[in-house]
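All protein chains but one are shown in place.
Presenting chain A:
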Amino acid sequence: MTQGITKLLVANRGEIAVRIIRAAQELGIPTVAACSEADLDSQAARMADEVHLLGPARADKSYLNVEALLGALKATGANAVHPGYGFLSENADFAEAVQAAGAIFVGPSPQTIRRMGDKAEARRTAQAAGVPVVPGSPGELFDVEAALAAAEQVGFPLLIKASAGGGGRGIRLAENPAQLREEFPRSQREAQAAFGNGAVYLERFISRARHIEVQVLGDGKHAVHLFERECSLQRRRQKIFEEAPSPALDQQQRETLCASAVRLTESLGYQGAGTLEYLYDDASGEFFFIEMNTRIQVEHPVSELITGIDLVQAMLRIAGGEPLGLRQSDIRLNGAALQMRLNAEDPARDFFPSPGLVEELSWPQGPGVRVDSHLYQGYRVPPYYDSLLAKLIVHGRDRAQALARARVAVAQTRLTGMATTLALHAELLEQPWLHDADFHTGTLETWLAARRSGGAA
């Protein structure tokens, strides 16, 4: 047991830094915003009790710079680090270095991060906990002949994936043995170049799958779930519209899916917030575990809105040594929530990034409306980091009310000074297939392509 968090270093930026600082402030924990030179005027820096300069704008010199972050701990006397998402949030070496420096890493143990970060090891862990996984090769593959033999069990079409991969990188599709023979060495080279590790494995490709993920919380002994999110609407494997619960599941399927996630989480002795990602095959009703993210996710607010649980505060409490204090029966699913990601990207120019100066800014208001953002009027969005500007999140007593609130919230939002994806969300919310929840992970890209060729843009 630790003596609790006395001062928290926020090792991230943008909206999630703001989110973490707010959660800490509500718990009465002083905060330090660890910032790059480009973020000294950020909303997080304005809100935090202290600001510590990490280094130049480039992420590898600031938010990915382990030495600079350890230096920040020492200089500020903070005894805990919240890594947010991205950057070093799933870097086991960083978590280990924080602990070696005598501080608390807000997240699971370095061993757990390492174990679930290795995709092949994560599959084995899931199988051992009795959680179904996508049919795939039993382990890593090192040559084409072994891959061809494994493919007979896996079945085509299949994906070649990097063991050390993530964020959709290093994934190749093979529809038949000839393509596998061709693509396999390419995947190995790509994996080696991108992750410094050429190990790859095979996985069945489910063409019309939904992406459904379960939010979990654990204190090392017990774990609970906060139901599931559906994040099927993706462009280039980046989610843009998320909701909870999934409109595709009935009560029985929901219970089976979420129970499998709790089983896996408890088998890990998991500490903190985590997400188990699954593919859900609409046609067969089967679900398959694909990976676990051992951090807070961008889309966590929809789970907070349907359960009333503050996930970031829960992470801080657990990291500070408190027991979970929640039983599964305490967690009720209330209504439906949607999240729209507002990005500094121009849909008319193939989503080209569009950093700039925030001129006019007005957020939506009203019951069931939440905005998580780091923007303020006069803020210059720097070009060095990702394009997320804000998350518009709505909650309703049911999905229909949430959709109605989303439509009004998008219409009320005013943000000028740069191209954004706001108008795209307005258009998306008009689509009958969105209202009918008739989609899978390929739907958004198909719609965007049709929209382009139809000249609607």
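Everything below uses one rule, namely that contacts are C-beta pairs under 8 Å (C-beta built on N, C-alpha and C of every residue); 3 or more make two chains touch, one makes a residue touch a chain; residues count from 1.
Assume contacts and distances are computed from a predicted model.
*Asks:* Could you tell me which of "Biotin carboxyl carrier protein of acetyl-CoA carboxylase", "Carbamoyl phosphate synthase small chain", "Putative oligopeptide ABC transporter, ATP-binding protein" or "3-methyl-2-oxobutanoate dehydrogenase subunit VorB" is the UniProt name of the chain missing from the displayed complex?
*Replies:* "Biotin carboxyl carrier protein of acetyl-CoA carboxylase"
*Asks:* Among A:142, A:352, A:376 or A:433, single out the residue that touches the unshown chain.
*Replies:* A:352
*Asks:* Where the complex has a chain not shown, which of A:121, A:386 or A:427 is the residue touching it?
*Replies:* Answering carefully, the residue with contact to the hidden chain is A:386.
*Asks:* What is the set of chain A residues that contact the non-displayed chain in the whole complex?
*Replies:* Against the missing chain, chain A presents residues 38, 56-58, 193, 344-345, 352-353, 355, 383-387.
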